[in-house]
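Omission of a single protein chain aside, the complex is shown with its protein chains in their original locations.
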Amino acid sequence: MSVAEADRDIEAPGKLARLFQRSEALRQYALLSPSILLLAFALTAPLALLILYSFWAQSGLELRHELTLEQYEAVLSEPFYRDLFLRSVGISALVTLVTVALAYPMAYFVAFRVKRRKFVWLVLLSIPFWTSYLLRVFAWKVILGFNGVINSGLMSLGVISQPLEFLLYNPTAVVITLAHTYAAFAILPIYVSLEKIDRSLLEAAADLGDGPVRRFLRVTLPLSLPGVLGAAVLIFVPTTGDYVTPTLVGGADGVMIANLIQVQFGRVNNWPLGAALALASMAAVGVLAVSVIQAIRLATARIK
Amino acid sequence: MTARRSQNGRWLLVYAIAYLAFLYGPVVLLPLFSFNDSVFIAFPLSGFTTRWYREMAADRAMHAALMNTLTVGSIAALGSTILGLLAAKALTQGRVPGRSALLGATNLPLFIPEIVLGIALLLLVTTVGIPLSLVSVMIGHLLICLPFALAVLMARFEGFDASLEEASRDLGENSWMTFWRVTFPLVLPGIVASLLLTFIVSFDDFMIAFFLSGTDATLPVYIWGELRFPARLPRVLALGAAIVIVSALVIVLAEWLRRAGTEEPSRAA
Partner (left out) sequence: MSEFLELEAVTKRYDKVVAVDDVSLAIRRGEFFSLLGPSGCGKTTVLRMIGGFILPDRGRVLIDDQDVTDLPPNKRPTNTVFQSYAIFPHLNVRDNIAYGLRTERVPKTERDARVAQALAMIKLEHCAAKNAAQLSGGERQRVALARALVKRPKVLLLDEPLGALDKRLREAMQVELRQLQREVGITFVFVTHDQEEALSMSDRIAVMEKGKILQVADPKTLYEAPSSRAVASFIGTMNLFEGRVASVLGASVVVETRALGRIEAPRQEGAMLAAGNSVLVALRPESLSVSRAAQPSPSVLCRLISAAYFGDRSQMQVGVEGSATSVAVAVPSGAAVSEGLTAGETLHLSWRPDGVVLLPAH
(Lines give C-alpha, C1' and ligand atoms only; values in the text may rest on other atoms or scores of the structure.)
Protein backbone atom coordinates (compact mmCIF):
# COMPACT_ATOMS: atom_id res chain seq x y z
CA MET A 1 0.00 0.00 0.00
CA SER A 2 1.66 3.25 -1.12
CA VAL A 3 1.33 6.54 0.67
CA ALA A 4 -1.02 7.78 -2.04
CA GLU A 5 -3.28 4.81 -1.59
CA ALA A 6 -3.21 5.21 2.16
CA ASP A 7 -4.21 8.83 1.84
CA ARG A 8 -7.11 7.95 -0.38
CA ASP A 9 -9.08 6.22 2.33
CA ILE A 10 -8.92 8.79 5.08
CA GLU A 11 -12.62 8.99 4.64
CA ALA A 12 -14.60 5.96 5.78
CA PRO A 13 -13.32 2.78 4.08
CA GLY A 14 -15.20 0.92 1.38
CA LYS A 15 -17.51 -2.03 1.83
CA LEU A 16 -14.92 -4.76 1.43
CA ALA A 17 -12.52 -3.11 3.80
CA ARG A 18 -15.26 -2.68 6.35
CA LEU A 19 -16.16 -6.34 6.07
CA PHE A 20 -12.55 -7.23 6.79
CA GLN A 21 -12.45 -4.82 9.70
CA ARG A 22 -15.53 -6.29 11.28
CA SER A 23 -14.98 -9.96 10.80
CA GLU A 24 -11.93 -11.27 12.57
CA ALA A 25 -12.49 -14.76 11.19
CA LEU A 26 -12.44 -13.40 7.67
CA ARG A 27 -9.14 -11.66 8.24
CA GLN A 28 -7.52 -14.76 9.65
CA TYR A 29 -8.81 -16.93 6.84
CA ALA A 30 -7.39 -14.51 4.32
CA LEU A 31 -3.98 -15.15 5.88
CA LEU A 32 -4.60 -18.87 5.90
CA SER A 33 -5.82 -19.09 2.32
CA PRO A 34 -2.47 -19.83 0.64
CA SER A 35 -1.80 -22.68 3.05
CA ILE A 36 -5.31 -24.01 2.63
CA LEU A 37 -4.87 -23.90 -1.14
CA LEU A 38 -1.63 -25.82 -0.86
CA LEU A 39 -3.21 -28.44 1.36
CA ALA A 40 -6.21 -28.80 -0.92
CA PHE A 41 -4.02 -29.21 -3.96
CA ALA A 42 -1.12 -31.21 -2.61
CA LEU A 43 -2.73 -33.23 0.15
CA THR A 44 -6.48 -33.60 -0.25
CA ALA A 45 -6.58 -34.01 -4.01
CA PRO A 46 -3.74 -36.56 -4.13
CA LEU A 47 -5.27 -38.63 -1.32
CA ALA A 48 -8.63 -38.50 -3.05
CA LEU A 49 -6.97 -39.66 -6.25
CA LEU A 50 -5.26 -42.44 -4.38
CA ILE A 51 -8.57 -43.68 -3.07
CA LEU A 52 -10.08 -43.41 -6.52
CA TYR A 53 -7.26 -45.35 -8.16
CA SER A 54 -7.64 -48.13 -5.63
CA PHE A 55 -11.06 -48.74 -7.05
CA TRP A 56 -9.86 -48.91 -10.65
CA ALA A 57 -7.97 -51.66 -12.48
CA GLN A 58 -5.04 -51.97 -14.81
CA SER A 59 -5.23 -54.37 -17.75
CA GLY A 60 -2.13 -54.35 -19.86
CA LEU A 61 -1.33 -50.79 -20.82
CA GLU A 62 -4.82 -49.53 -20.23
CA LEU A 63 -6.26 -48.07 -17.08
CA ARG A 64 -9.89 -49.12 -16.71
CA HIS A 65 -11.97 -46.49 -15.02
CA GLU A 66 -14.99 -48.48 -13.91
CA LEU A 67 -15.18 -48.79 -10.17
CA THR A 68 -14.31 -52.21 -8.93
CA LEU A 69 -13.34 -53.90 -5.72
CA GLU A 70 -10.93 -56.33 -7.32
CA GLN A 71 -7.82 -54.66 -5.95
CA TYR A 72 -9.06 -54.90 -2.40
CA GLU A 73 -10.23 -58.44 -2.97
CA ALA A 74 -6.74 -59.34 -4.14
CA VAL A 75 -5.10 -57.56 -1.27
CA LEU A 76 -7.27 -59.17 1.35
CA SER A 77 -7.35 -62.69 -0.06
CA GLU A 78 -3.80 -63.29 -1.31
CA PRO A 79 -1.80 -64.90 1.50
CA PHE A 80 1.36 -63.38 0.05
CA TYR A 81 0.20 -59.87 0.76
CA ARG A 82 -1.02 -60.78 4.19
CA ASP A 83 2.25 -62.44 5.13
CA LEU A 84 4.25 -59.53 3.85
CA PHE A 85 2.08 -57.14 5.81
CA LEU A 86 2.42 -59.20 8.95
CA ARG A 87 6.16 -59.36 8.55
CA SER A 88 6.35 -55.59 8.11
CA VAL A 89 4.22 -55.07 11.19
CA GLY A 90 6.30 -57.57 13.10
CA ILE A 91 9.52 -55.84 12.17
CA SER A 92 8.08 -52.46 13.08
CA ALA A 93 6.79 -53.71 16.40
CA LEU A 94 10.20 -55.09 17.26
CA VAL A 95 11.85 -51.88 16.15
CA THR A 96 9.46 -49.87 18.31
CA LEU A 97 10.12 -52.00 21.35
CA VAL A 98 13.89 -51.92 20.96
CA THR A 99 14.07 -48.23 20.17
CA VAL A 100 11.84 -47.16 23.03
CA ALA A 101 13.57 -49.46 25.49
CA LEU A 102 17.00 -48.14 24.53
CA ALA A 103 15.90 -44.54 24.43
CA TYR A 104 14.14 -44.42 27.77
CA PRO A 105 17.25 -44.54 29.99
CA MET A 106 18.88 -41.93 27.78
CA ALA A 107 15.92 -39.61 28.06
CA TYR A 108 15.75 -40.26 31.79
CA PHE A 109 19.38 -39.34 32.10
CA VAL A 110 18.97 -35.97 30.42
CA ALA A 111 15.73 -35.18 32.22
CA PHE A 112 16.81 -36.11 35.72
CA ARG A 113 20.57 -36.35 35.91
CA VAL A 114 21.72 -33.43 33.81
CA LYS A 115 21.50 -30.25 35.83
CA ARG A 116 23.02 -27.64 33.61
CA ARG A 117 23.18 -27.35 29.85
CA LYS A 118 20.43 -29.81 29.03
CA PHE A 119 20.28 -27.96 25.78
CA VAL A 120 23.76 -29.20 24.88
CA TRP A 121 22.76 -32.82 25.37
CA LEU A 122 19.57 -32.34 23.39
CA VAL A 123 21.43 -30.80 20.49
CA LEU A 124 24.03 -33.55 20.62
CA LEU A 125 21.24 -36.09 20.51
CA SER A 126 19.50 -34.45 17.57
CA ILE A 127 22.45 -33.75 15.30
CA PRO A 128 22.77 -37.29 13.90
CA PHE A 129 19.15 -37.21 12.84
CA TRP A 130 19.30 -34.10 10.85
CA THR A 131 21.83 -35.63 8.57
CA SER A 132 20.50 -37.39 5.52
CA TYR A 133 18.42 -40.46 6.34
CA LEU A 134 19.62 -42.07 3.16
CA LEU A 135 23.22 -41.71 4.19
CA ARG A 136 22.59 -43.15 7.64
CA VAL A 137 20.98 -46.27 6.20
CA PHE A 138 23.81 -46.51 3.73
CA ALA A 139 26.27 -46.24 6.60
CA TRP A 140 24.66 -49.30 8.19
CA LYS A 141 24.89 -51.17 4.93
CA VAL A 142 28.56 -50.42 4.97
CA ILE A 143 28.90 -51.44 8.59
CA LEU A 144 27.00 -54.71 8.39
CA GLY A 145 28.26 -55.87 4.99
CA PHE A 146 30.16 -59.01 4.21
CA ASN A 147 33.29 -56.96 3.71
CA GLY A 148 31.96 -54.22 5.86
CA VAL A 149 33.25 -52.42 8.87
CA ILE A 150 32.23 -54.93 11.55
CA ASN A 151 33.46 -57.93 9.72
CA SER A 152 36.72 -56.43 8.58
CA GLY A 153 37.28 -54.92 11.98
CA LEU A 154 36.68 -58.17 13.83
CA MET A 155 38.80 -60.07 11.33
CA SER A 156 41.71 -57.69 11.49
CA LEU A 157 41.51 -57.90 15.29
CA GLY A 158 41.63 -61.64 14.93
CA VAL A 159 38.32 -62.24 16.71
CA ILE A 160 36.84 -64.15 13.79
CA SER A 161 38.42 -65.85 10.80
CA GLN A 162 35.42 -65.80 8.50
CA PRO A 163 33.13 -62.86 7.93
CA LEU A 164 29.79 -63.13 9.70
CA GLU A 165 27.05 -63.68 7.18
CA PHE A 166 24.02 -63.06 9.27
CA LEU A 167 24.56 -59.36 9.63
CA LEU A 168 23.18 -58.09 6.36
CA TYR A 169 20.31 -58.70 3.96
CA ASN A 170 17.83 -60.02 6.45
CA PRO A 171 15.17 -58.74 8.84
CA THR A 172 17.72 -58.38 11.64
CA ALA A 173 19.66 -55.85 9.64
CA VAL A 174 16.42 -54.00 8.97
CA VAL A 175 15.56 -53.92 12.66
CA ILE A 176 18.99 -52.67 13.71
CA THR A 177 19.05 -49.99 11.04
CA LEU A 178 15.54 -48.77 11.72
CA ALA A 179 16.13 -48.74 15.46
CA HIS A 180 19.11 -46.49 14.92
CA THR A 181 17.56 -44.15 12.41
CA TYR A 182 14.34 -43.64 14.37
CA ALA A 183 15.97 -43.23 17.78
CA ALA A 184 15.34 -39.47 17.82
CA PHE A 185 11.61 -40.00 17.51
CA ALA A 186 11.80 -41.94 20.74
CA ILE A 187 14.15 -39.78 22.77
CA LEU A 188 12.46 -36.44 22.34
CA PRO A 189 8.86 -37.33 23.25
CA ILE A 190 9.97 -39.43 26.21
CA TYR A 191 12.29 -36.67 27.36
CA VAL A 192 9.55 -34.07 27.14
CA SER A 193 7.11 -36.08 29.20
CA LEU A 194 9.78 -36.91 31.79
CA GLU A 195 10.80 -33.29 31.99
CA LYS A 196 7.24 -32.24 32.63
CA ILE A 197 6.88 -34.44 35.68
CA ASP A 198 6.51 -32.27 38.74
CA ARG A 199 9.57 -33.03 40.86
CA SER A 200 7.61 -32.31 44.01
CA LEU A 201 5.55 -35.43 43.28
CA LEU A 202 8.67 -37.50 43.61
CA GLU A 203 9.61 -35.68 46.75
CA ALA A 204 6.17 -36.37 48.14
CA ALA A 205 6.51 -40.06 47.33
CA ALA A 206 9.89 -40.18 49.03
CA ASP A 207 8.40 -38.38 51.98
CA LEU A 208 5.71 -41.03 52.16
CA GLY A 209 8.27 -43.80 52.29
CA ASP A 210 8.97 -44.99 48.73
CA GLY A 211 12.49 -45.97 47.79
CA PRO A 212 13.98 -44.97 44.41
CA VAL A 213 12.86 -48.06 42.53
CA ARG A 214 9.31 -47.84 43.80
CA ARG A 215 9.24 -44.11 43.12
CA PHE A 216 10.21 -44.81 39.58
CA LEU A 217 7.62 -47.53 39.11
CA ARG A 218 4.78 -45.75 40.83
CA VAL A 219 5.33 -42.14 39.84
CA THR A 220 7.85 -41.59 37.06
CA LEU A 221 6.95 -44.46 34.76
CA PRO A 222 3.17 -43.95 34.76
CA LEU A 223 3.49 -40.21 34.32
CA SER A 224 5.89 -40.64 31.43
CA LEU A 225 3.59 -43.14 29.73
CA PRO A 226 1.97 -40.58 27.40
CA GLY A 227 5.43 -39.71 26.11
CA VAL A 228 6.30 -43.36 25.69
CA LEU A 229 3.09 -44.07 23.82
CA GLY A 230 3.62 -41.01 21.67
CA ALA A 231 7.11 -42.18 20.86
CA ALA A 232 5.81 -45.66 20.06
CA VAL A 233 3.30 -44.31 17.58
CA LEU A 234 5.87 -41.97 16.04
CA ILE A 235 8.11 -44.95 15.41
CA PHE A 236 5.66 -47.69 14.62
CA VAL A 237 3.57 -45.97 11.96
CA PRO A 238 6.36 -44.64 9.71
CA THR A 239 8.55 -47.72 9.98
CA THR A 240 5.87 -50.01 8.61
CA GLY A 241 5.95 -47.91 5.47
CA ASP A 242 9.69 -47.55 5.22
CA TYR A 243 11.23 -48.15 1.80
CA VAL A 244 14.87 -47.19 1.87
CA THR A 245 15.98 -49.45 4.70
CA PRO A 246 14.54 -52.76 3.47
CA THR A 247 15.81 -51.97 -0.01
CA LEU A 248 19.38 -51.26 1.06
CA VAL A 249 19.86 -53.71 3.90
CA GLY A 250 16.92 -56.08 3.81
CA GLY A 251 17.82 -58.30 0.93
CA ALA A 252 15.24 -60.82 -0.24
CA ASP A 253 14.28 -61.87 3.27
CA GLY A 254 13.85 -58.38 4.62
CA VAL A 255 11.38 -57.14 2.05
CA MET A 256 8.66 -54.93 3.53
CA ILE A 257 5.34 -53.73 2.24
CA ALA A 258 6.76 -50.49 0.87
CA ASN A 259 8.93 -52.43 -1.54
CA LEU A 260 5.89 -54.15 -2.96
CA ILE A 261 4.02 -50.87 -3.30
CA GLN A 262 6.92 -49.19 -5.05
CA VAL A 263 7.21 -52.01 -7.54
CA GLN A 264 3.59 -51.47 -8.59
CA PHE A 265 4.55 -47.96 -9.61
CA GLY A 266 7.76 -49.13 -11.20
CA ARG A 267 8.25 -52.06 -13.49
CA VAL A 268 5.02 -53.91 -12.70
CA ASN A 269 3.00 -50.80 -13.60
CA ASN A 270 -0.14 -51.69 -11.73
CA TRP A 271 -1.01 -48.38 -10.12
CA PRO A 272 -4.46 -49.37 -8.88
CA LEU A 273 -3.04 -52.34 -7.03
CA GLY A 274 -0.32 -50.15 -5.56
CA ALA A 275 -2.93 -47.66 -4.40
CA ALA A 276 -5.03 -50.36 -2.82
CA LEU A 277 -2.02 -51.87 -1.10
CA ALA A 278 -0.97 -48.49 0.23
CA LEU A 279 -4.39 -47.58 1.56
CA ALA A 280 -5.11 -50.99 2.98
CA SER A 281 -1.84 -51.19 4.86
CA MET A 282 -2.13 -47.61 6.07
CA ALA A 283 -5.62 -48.29 7.38
CA ALA A 284 -4.55 -51.53 8.99
CA VAL A 285 -1.55 -49.93 10.67
CA GLY A 286 -3.72 -47.06 11.88
CA VAL A 287 -6.31 -49.36 13.38
CA LEU A 288 -3.61 -51.49 14.95
CA ALA A 289 -1.86 -48.53 16.51
CA VAL A 290 -5.06 -47.05 17.88
CA SER A 291 -6.26 -50.32 19.38
CA VAL A 292 -2.91 -51.08 21.02
CA ILE A 293 -2.85 -47.60 22.55
CA GLN A 294 -6.38 -47.98 23.83
CA ALA A 295 -5.54 -51.37 25.24
CA ILE A 296 -2.50 -50.02 27.05
CA ARG A 297 -4.48 -47.07 28.34
CA LEU A 298 -7.19 -49.33 29.69
CA ALA A 299 -4.63 -51.64 31.24
CA THR A 300 -2.73 -48.87 32.98
CA ALA A 301 -5.86 -47.10 34.13
CA ARG A 302 -6.53 -50.08 36.34
CA ILE A 303 -3.12 -49.99 37.97
CA LYS A 304 -3.01 -47.41 40.68
CA MET B 1 21.72 -44.32 50.34
CA THR B 2 23.90 -41.66 48.74
CA ALA B 3 26.53 -44.19 47.80
CA ARG B 4 24.02 -46.20 45.86
CA ARG B 5 22.67 -43.03 44.29
CA SER B 6 26.01 -42.00 42.87
CA GLN B 7 26.63 -45.53 41.68
CA ASN B 8 23.30 -45.49 39.87
CA GLY B 9 24.16 -42.13 38.46
CA ARG B 10 27.46 -43.45 37.22
CA TRP B 11 25.88 -46.38 35.41
CA LEU B 12 23.40 -44.07 33.79
CA LEU B 13 26.18 -41.80 32.62
CA VAL B 14 28.05 -44.75 31.16
CA TYR B 15 24.88 -45.81 29.41
CA ALA B 16 24.33 -42.30 28.09
CA ILE B 17 27.81 -42.14 26.65
CA ALA B 18 27.50 -45.59 25.13
CA TYR B 19 24.18 -44.58 23.62
CA LEU B 20 25.70 -41.46 22.11
CA ALA B 21 28.49 -43.61 20.68
CA PHE B 22 25.85 -45.87 19.17
CA LEU B 23 24.08 -42.88 17.64
CA TYR B 24 27.17 -41.24 16.26
CA GLY B 25 29.04 -44.38 15.23
CA PRO B 26 27.57 -44.82 11.78
CA VAL B 27 27.55 -41.09 11.21
CA VAL B 28 31.20 -40.76 12.12
CA LEU B 29 32.07 -43.58 9.78
CA LEU B 30 31.32 -41.47 6.78
CA PRO B 31 34.07 -38.90 7.29
CA LEU B 32 36.42 -41.62 8.52
CA PHE B 33 36.32 -43.74 5.42
CA SER B 34 36.02 -40.78 3.11
CA PHE B 35 39.67 -40.09 3.79
CA ASN B 36 40.63 -43.74 3.53
CA ASP B 37 42.84 -44.63 0.58
CA SER B 38 40.90 -47.68 -0.56
CA VAL B 39 37.88 -48.47 -2.67
CA PHE B 40 36.74 -50.95 -0.04
CA ILE B 41 35.03 -49.64 3.00
CA ALA B 42 36.60 -52.02 5.41
CA PHE B 43 39.23 -52.25 8.11
CA PRO B 44 42.17 -52.08 8.25
CA LEU B 45 42.57 -48.47 7.13
CA SER B 46 44.83 -47.93 4.17
CA GLY B 47 46.13 -44.45 4.61
CA PHE B 48 44.97 -40.90 4.29
CA THR B 49 43.88 -39.39 1.01
CA THR B 50 41.75 -36.57 -0.23
CA ARG B 51 41.28 -38.01 -3.67
CA TRP B 52 37.69 -39.02 -3.10
CA TYR B 53 36.87 -35.43 -2.29
CA ARG B 54 38.64 -34.25 -5.39
CA GLU B 55 36.82 -36.78 -7.52
CA MET B 56 33.53 -35.80 -6.00
CA ALA B 57 34.21 -32.12 -6.55
CA ALA B 58 34.93 -32.79 -10.20
CA ASP B 59 31.84 -34.89 -10.83
CA ARG B 60 29.55 -32.98 -13.19
CA ALA B 61 26.50 -35.03 -12.45
CA MET B 62 27.00 -34.37 -8.78
CA HIS B 63 27.24 -30.66 -9.41
CA ALA B 64 24.02 -30.70 -11.34
CA ALA B 65 22.28 -32.65 -8.62
CA LEU B 66 23.62 -30.28 -5.98
CA MET B 67 22.39 -27.26 -7.92
CA ASN B 68 19.00 -28.86 -8.33
CA THR B 69 18.79 -29.62 -4.63
CA LEU B 70 19.80 -26.09 -3.71
CA THR B 71 17.21 -24.63 -6.06
CA VAL B 72 14.41 -26.87 -4.86
CA GLY B 73 15.48 -26.39 -1.25
CA SER B 74 15.54 -22.60 -1.45
CA ILE B 75 12.15 -22.40 -3.07
CA ALA B 76 10.62 -24.93 -0.71
CA ALA B 77 12.13 -23.14 2.29
CA LEU B 78 11.03 -19.72 1.17
CA GLY B 79 7.58 -20.86 0.12
CA SER B 80 6.82 -22.90 3.21
CA THR B 81 8.18 -20.18 5.50
CA ILE B 82 5.98 -17.51 3.94
CA LEU B 83 2.93 -19.76 4.09
CA GLY B 84 3.85 -20.78 7.60
CA LEU B 85 4.31 -17.16 8.68
CA LEU B 86 0.85 -16.13 7.48
CA ALA B 87 -0.76 -19.24 8.92
CA ALA B 88 1.05 -18.97 12.26
CA LYS B 89 -0.05 -15.38 12.64
CA ALA B 90 -3.65 -16.29 11.86
CA LEU B 91 -3.71 -19.32 14.13
CA THR B 92 -2.08 -17.77 17.20
CA GLN B 93 -3.72 -14.38 17.17
CA GLY B 94 -7.43 -14.33 17.39
CA ARG B 95 -10.20 -16.80 17.15
CA VAL B 96 -10.34 -18.94 14.07
CA PRO B 97 -13.26 -21.32 13.69
CA GLY B 98 -11.98 -24.75 12.75
CA ARG B 99 -8.53 -24.08 14.15
CA SER B 100 -7.81 -27.59 15.34
CA ALA B 101 -9.01 -29.09 12.07
CA LEU B 102 -6.65 -26.83 10.17
CA LEU B 103 -3.73 -27.68 12.41
CA GLY B 104 -4.50 -31.36 12.03
CA ALA B 105 -4.62 -31.07 8.26
CA THR B 106 -1.33 -29.17 8.09
CA ASN B 107 0.43 -31.74 10.24
CA LEU B 108 -1.13 -34.73 8.51
CA PRO B 109 1.80 -35.18 6.10
CA LEU B 110 3.97 -35.96 9.10
CA PHE B 111 1.82 -38.94 9.97
CA ILE B 112 1.36 -40.40 6.53
CA PRO B 113 4.18 -42.72 5.45
CA GLU B 114 6.36 -41.02 2.89
CA ILE B 115 5.79 -43.68 0.31
CA VAL B 116 2.06 -43.07 0.42
CA LEU B 117 2.61 -39.32 0.04
CA GLY B 118 4.98 -40.00 -2.80
CA ILE B 119 2.63 -42.15 -4.81
CA ALA B 120 -0.37 -39.94 -4.08
CA LEU B 121 1.50 -36.89 -5.37
CA LEU B 122 2.61 -38.90 -8.39
CA LEU B 123 -1.02 -39.63 -9.15
CA LEU B 124 -1.80 -35.95 -8.81
CA VAL B 125 0.85 -34.65 -11.16
CA THR B 126 0.12 -37.26 -13.80
CA THR B 127 -3.60 -36.58 -13.62
CA VAL B 128 -3.25 -32.82 -13.70
CA GLY B 129 -0.63 -32.98 -16.39
CA ILE B 130 2.35 -31.50 -14.60
CA PRO B 131 5.49 -33.13 -16.01
CA LEU B 132 7.83 -34.89 -13.63
CA SER B 133 10.50 -32.33 -12.95
CA LEU B 134 11.94 -30.11 -10.28
CA VAL B 135 8.62 -28.30 -10.23
CA SER B 136 6.74 -31.40 -9.16
CA VAL B 137 9.39 -32.04 -6.53
CA MET B 138 8.98 -28.49 -5.25
CA ILE B 139 5.25 -28.99 -4.79
CA GLY B 140 5.85 -32.15 -2.80
CA HIS B 141 8.48 -30.44 -0.69
CA LEU B 142 6.25 -27.47 0.06
CA LEU B 143 3.78 -29.93 1.50
CA ILE B 144 6.22 -31.70 3.77
CA CYS B 145 8.04 -28.55 4.84
CA LEU B 146 4.95 -26.61 5.86
CA PRO B 147 4.36 -28.44 9.18
CA PHE B 148 7.91 -27.64 10.28
CA ALA B 149 7.67 -23.99 9.30
CA LEU B 150 4.34 -23.73 11.06
CA ALA B 151 5.62 -25.35 14.24
CA VAL B 152 8.63 -23.04 14.50
CA LEU B 153 6.69 -19.89 13.68
CA MET B 154 3.73 -20.68 15.90
CA ALA B 155 6.10 -21.12 18.81
CA ARG B 156 7.58 -17.74 17.99
CA PHE B 157 4.21 -16.03 17.73
CA GLU B 158 2.92 -17.55 20.93
CA GLY B 159 5.27 -15.40 22.93
CA PHE B 160 4.36 -12.36 20.91
CA ASP B 161 2.45 -9.58 22.62
CA ALA B 162 -0.52 -8.86 20.35
CA SER B 163 -0.92 -5.41 21.82
CA LEU B 164 2.34 -4.41 20.14
CA GLU B 165 0.63 -4.49 16.79
CA GLU B 166 -2.33 -2.62 18.24
CA ALA B 167 0.05 -0.02 19.62
CA SER B 168 1.60 0.43 16.21
CA ARG B 169 -1.79 0.97 14.63
CA ASP B 170 -2.79 3.28 17.46
CA LEU B 171 0.27 5.35 16.63
CA GLY B 172 -0.85 5.73 13.05
CA GLU B 173 0.61 2.85 11.05
CA ASN B 174 -1.46 0.79 8.63
CA SER B 175 -1.37 -3.02 8.65
CA TRP B 176 1.35 -3.41 6.05
CA MET B 177 3.82 -1.06 7.73
CA THR B 178 2.93 -2.47 11.13
CA PHE B 179 4.05 -5.83 9.85
CA TRP B 180 7.39 -4.51 8.63
CA ARG B 181 8.17 -2.21 11.56
CA VAL B 182 6.96 -4.35 14.44
CA THR B 183 6.00 -7.93 13.60
CA PHE B 184 8.78 -8.83 11.21
CA PRO B 185 11.75 -7.69 13.34
CA LEU B 186 10.40 -9.53 16.34
CA VAL B 187 9.59 -12.72 14.48
CA LEU B 188 12.80 -12.65 12.47
CA PRO B 189 14.73 -15.24 14.50
CA GLY B 190 11.82 -17.61 13.97
CA ILE B 191 11.76 -16.84 10.28
CA VAL B 192 15.43 -17.61 9.91
CA ALA B 193 15.11 -20.78 11.96
CA SER B 194 12.19 -21.84 9.81
CA LEU B 195 14.12 -21.16 6.60
CA LEU B 196 17.04 -23.23 7.78
CA LEU B 197 14.91 -26.08 9.08
CA THR B 198 12.72 -26.36 6.01
CA PHE B 199 15.77 -26.14 3.77
CA ILE B 200 17.26 -29.13 5.53
CA VAL B 201 14.00 -31.06 5.32
CA SER B 202 13.89 -30.47 1.59
CA PHE B 203 17.58 -31.12 1.18
CA ASP B 204 17.40 -34.50 2.86
CA ASP B 205 14.18 -35.75 1.36
CA PHE B 206 14.50 -38.84 -0.75
CA MET B 207 11.13 -40.56 -1.09
CA ILE B 208 9.14 -37.64 -2.46
CA ALA B 209 11.91 -36.68 -4.85
CA PHE B 210 12.27 -40.33 -5.87
CA PHE B 211 8.70 -40.46 -7.07
CA LEU B 212 8.40 -36.97 -8.44
CA SER B 213 11.71 -36.32 -10.21
CA GLY B 214 12.08 -36.41 -13.92
CA THR B 215 15.45 -36.23 -15.60
CA ASP B 216 16.81 -33.68 -13.16
CA ALA B 217 17.81 -35.45 -10.00
CA THR B 218 18.14 -33.98 -6.56
CA LEU B 219 21.17 -34.93 -4.52
CA PRO B 220 19.56 -37.79 -2.54
CA VAL B 221 18.20 -39.27 -5.76
CA TYR B 222 21.65 -38.92 -7.32
CA ILE B 223 23.25 -40.67 -4.35
CA TRP B 224 20.68 -43.45 -4.60
CA GLY B 225 21.72 -44.00 -8.18
CA GLU B 226 25.39 -44.07 -7.26
CA LEU B 227 24.90 -46.68 -4.56
CA ARG B 228 24.70 -49.39 -7.16
CA PHE B 229 28.31 -48.92 -8.15
CA PRO B 230 30.75 -50.23 -5.55
CA ALA B 231 33.67 -48.38 -7.11
CA ARG B 232 31.93 -45.09 -6.61
CA LEU B 233 31.22 -45.70 -2.94
CA PRO B 234 34.12 -43.74 -1.44
CA ARG B 235 33.14 -40.71 -3.45
CA VAL B 236 29.63 -41.02 -2.13
CA LEU B 237 31.09 -41.21 1.34
CA ALA B 238 33.01 -38.01 0.73
CA LEU B 239 29.82 -36.34 -0.40
CA GLY B 240 27.99 -37.79 2.55
CA ALA B 241 30.60 -36.58 5.01
CA ALA B 242 30.48 -33.09 3.57
CA ILE B 243 26.71 -33.06 3.83
CA VAL B 244 26.76 -34.33 7.39
CA ILE B 245 29.13 -31.64 8.56
CA VAL B 246 27.28 -28.84 6.83
CA SER B 247 23.88 -30.09 8.06
CA ALA B 248 25.16 -30.31 11.60
CA LEU B 249 26.40 -26.72 11.49
CA VAL B 250 23.14 -25.50 10.00
CA ILE B 251 21.08 -27.29 12.62
CA VAL B 252 23.12 -25.90 15.48
CA LEU B 253 22.75 -22.46 13.97
CA ALA B 254 18.99 -22.82 13.55
CA GLU B 255 18.55 -24.10 17.08
CA TRP B 256 20.66 -21.30 18.53
CA LEU B 257 18.66 -18.74 16.61
CA ARG B 258 15.39 -20.21 17.72
CA ARG B 259 16.44 -19.97 21.32
CA ALA B 260 18.07 -16.58 20.99
CA GLY B 261 14.78 -15.18 19.86
CA THR B 262 12.86 -16.34 22.90
CA GLU B 263 14.78 -14.15 25.33
CA GLU B 264 14.27 -10.44 24.94
CA PRO B 265 16.70 -9.06 22.40
CA SER B 266 18.82 -6.27 23.78
CA ARG B 267 20.00 -4.32 20.85
CA ALA B 268 19.14 -0.68 20.29
CA ALA B 269 17.60 -0.02 16.90
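In this document, chain identifiers A and B correspond to the written order of the chains, with residue numbering beginning at 1 in each.
Rule of thumb we're sticking to: a contact is a pair of C-beta atoms (placed from the backbone, for glycine too) under 8 Å apart; a residue touches a chain by one contact, two chains touch by 3 or more.
The model shown is predicted, which means the values in this text are computed figures rather than measured ones.
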*Of B:Leu13, B:Met67, B:Val128 or B:Leu171, which residue touches the hidden chain?*
B:Leu171
*So which bits of chain B touch the chain we can't see?*
161, 163-164, 166-174, 177, 181-182, 185-186, 264-269
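Criterion: only the chains that are shown with their structure count from here on.
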*Would you kindly tell me how far, in whole Å, the mean C-alpha position of chain B lies from that of chain A?*
16
*In their shared complex, at which residues does chain B touch chain A?*
5, 8-9, 12-13, 15-16, 19-20, 22-27, 29-30, 33, 40-44, 82-84, 86-87, 89-91, 93-97, 102, 105-106, 108-109, 111-117, 119-124, 127, 139-140, 142-143, 146, 150, 174, 176, 200, 203-204, 206-207, 211, 220, 223-224, 227, 233, 236, 240, 243-244, 247-248, 250-252, 255, 259
*asked:* If we count contacts the way the header does, which residues on chain A are in touch with chain B in the complex?
replied: 1, 6, 24-25, 27-29, 31-32, 34-36, 38-39, 41-43, 45-47, 49-50, 53, 102, 105-106, 108-110, 113, 119, 123-128, 130-136, 138-140, 142-143, 145, 147-149, 151-153, 155-156, 180, 183, 212, 237-238, 240-244, 248, 258, 261-262, 265, 271, 274-275, 278-279, 282
